[in-house]
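Yeah, one chain of the complex is gone here, protein chain that is, but the others are all in their spots.
Right, subunit A next:
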Amino acid sequence: MNIDKKITEDLVANDISFVTTVPCKQLAGVIAEIDAHDAIFHIPSNKEDEGMGLCAGAWMGGKRPAIIMQNTAIGVTINTLATLIQYYRMPLPMLISYRGELREPIACQVEMAVHTKALLAQMHIPTYHFHHQEDVAELDAILKYTFMCNKPVAILTDANFWGGYGDQ
């Protein structure tokens, strides 16, 4: 199974047509798929809170958005999640590269990994963790759930899910 293609197909099947990204090595494949797909407008952001602003506007304009980013971004976006996405009750699927988990080669990434789930729990953000490739089968249901409840929803995808970090 090509998970980059599967993720992109699930986004498109759920009518998600506006995707903003801040890159991560683990996400490079899915970002390339999204960029190449005709049904998706891909707009890279310089910072994740900026990306959430873009998504909020796109949603009010009638398009279903999504953001793709690293878990380090949770540290950047707490205020935006609370005072924009949650306060105005907007749906936002967040496909998150969960750096700093098993098979991570960069020690500093662990420093935000240990806070990631606690921060998401504190924010009352529904959170799913993809650890094995077959976990991707739930993505379609998670996307439907997100637009049903108009909440930000986190999908954490770790190195094991992506088949290891880099050349491991």
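Basically, a contact is a pair of C-beta atoms (placed from the backbone, for glycine too) under 8 Å apart; a residue touches a chain by one contact, two chains touch by 3 or more; residues count from 1.
We adopt the following convention: contacts and distances are computed from a predicted model.
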Chain left out of the displayed complex - its UniProt protein name, from "Sulfopyruvate decarboxylase subunit beta", "Glutamate transport system permease protein", "Tripartite tricarboxylate transporter TctB family protein" or "Molecular chaperone HscC": "Sulfopyruvate decarboxylase subunit beta"
Touching the absent chain when the full complex is considered, from A:G53, A:G75 or A:P126: A:G53
On subunit A, residues whose C-beta touches the chain left out of the figure: 18, 41, 43-47, 49-63, 65, 79-80, 82-84, 87-90
